[in-house]
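One protein chain is absent from this view; the other protein chains keep their places.
And now, subunit A:
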């Protein structure tokens, strides 16, 4: 997987961030976030108090200081969102830049006309010649060409795209290399994948995802609880003759409400999208990334994901009475006219085992074809060597008047049981033996599946192989289950009946038009960018790299997003205990010296204590921006281990950390005041 380098903070101008943060102070913008809205109202209230106290000639420094800190708190939260947005936009913008000012050659009844790429509509057809950029997302309807997709994927090796196949999809901004093609545009302007992605990282337009909404409700409720607590404190403390400072009460309120998570929540959501984009996955909705974290079952194509994709000869098995050398040489000779990777691998294996067989003069090669499913060699002396699929060779042997022995069947069966594909070699009517063609399992994939299992995610391998072969490969690769001889209908049925009806969330990856129903049915459908438009439409994510292993990354990104939200919420609430211990004594101390014992941090003065707590509250937001953007560190582990770890770090840590920090801030403030 090719992850793009991190667009670092340097590429984002801090000046712009500041301007954006300020522009987000508009009431409409603030109202999107109830927690920060309360802080903003608190800022105004304390500022007004400062003004009132100034005109009355009473000390107003404290009010002003609190108002200032609260304003900074709001700006920090706005800044977090702005930075996340800027990073996401920079990422998407880089992709989009290639498309701007592009002219397209639109195919019309009268011939061709040149129009701006931005004016292309869905259904328009455009002709693209070699060395030109494709003007919009679409599907090749005529021709085939190699295409350089590096602008989108960062991968420099060209890929083949062809009309009428499962690899007919092309993206805007990619370059045609070899042949002329006609592309049918499949999206209207402003609606392309990239446009949608950009909308997902734009704070103001972004729709809250379902889980974000639920968490926002909880945060709003907590805010309301603390509002009640603080407001009721006025008459309650008044009953025992305490006249609390309203500015300090506002400060207390702001410290208690979950500003940390409230301020970072939008940034976390945007950053999740951004991380997906960095993995070259374009999500069509924020919900899709969230769902990824909860996926229970991954449907993975065998070829390309679990195995390297081409089968290789790994062994020769002789029938009784045949010398190993004879089979080896025959295998080599029959494969000389077989240009497929499998054929080449037979030659290599035989050579490695010491075969020096030569075809000699006047031989006739029988090339491999899909109809005969055999390749071979005819010698001038009438000897005929053949290699091919079991039933093809059986027919050949019987035709030559030979007997196809049971041993050969058993041999083939045994090879198949090991997950390999048997090819039978015969000389005329005599069967020599079997070549085992094995799938080569990708390195490290077994460990990856083990990690997924550890996380409770079940992996299911999908293959067109027969059940015996599939079972063997499944066992070797360490997947939990497999679906053999899978047709698109079976995939759909498997997803619907065996997984979703049991309540499992299913993720699958696909590229073909016939995958589209299953992709749409799956809770998380990830289409390869090289796939057909139907597949890309039906899915809720598109992988620009067309890498079948990407599902696993997507699951981890989803989990990380949710963990970040949960952990920072816990941290935010755990912080409150220390803030109570800093502010409450300060609030009551003047009129109730007896409560001095509660000042367990031994803060220098009530005023400093309040300032230290509010400053801490404000500083936590920028301090955690890296967490929000990068996500908390995620190590695959069981639910139980993850819970213990995060509870210790963010729960217990959140409880304890503020005590020393507030104490240090108090000491610093003492120096300056």
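The rule is simple: a residue touches a chain if its C-beta (ideal position, glycine included) is under 8 Å from a C-beta of that chain, and two chains touch if they have at least 3 such contacts; residues count from 1.
Definition applied: contacts and distances are computed from a predicted model.
Asks: The complex has one chain missing from view, so what does its UniProt entry call it, picking from "Urea ABC transporter permease subunit UrtB", "Cytochrome b", "Potassium-transporting ATPase potassium-binding subunit" or "Sarcosine oxidase gamma subunit"?
Replies: Protein name of the absent chain (UniProt record): "Potassium-transporting ATPase potassium-binding subunit".
Asks: Among A:430, A:446, A:504 or A:630, which residue is in contact with the omitted chain in the full complex?
Replies: Answer from the full complex: A:504 touches the omitted chain.
Asks: In the full complex, which of A:76, A:449 or A:650 touches the chain missing from this view?
Replies: Here the residue in touch with the unshown chain is A:650.
Asks: Of the residues listed, A:237, A:513 or A:605, which one is in contact with the missing chain?
Replies: Checking each option in A:237, A:513 or A:605, the one touching the absent chain turns out to be A:237.
Asks: What residue numbers in subunit A mark contact with the hidden partner chain?
Replies: The list for subunit A reads 210-211, 213-215, 217-218, 220-221, 224-226, 228-229, 231-240, 242, 256, 290-291, 293-294, 296, 453-457, 500, 502-505, 558-563, 565-567, 569-570, 573-574, 576-577, 580, 584, 588, 592, 594-595, 597-598, 634, 638-640, 642-644, 646-647, 650-651.
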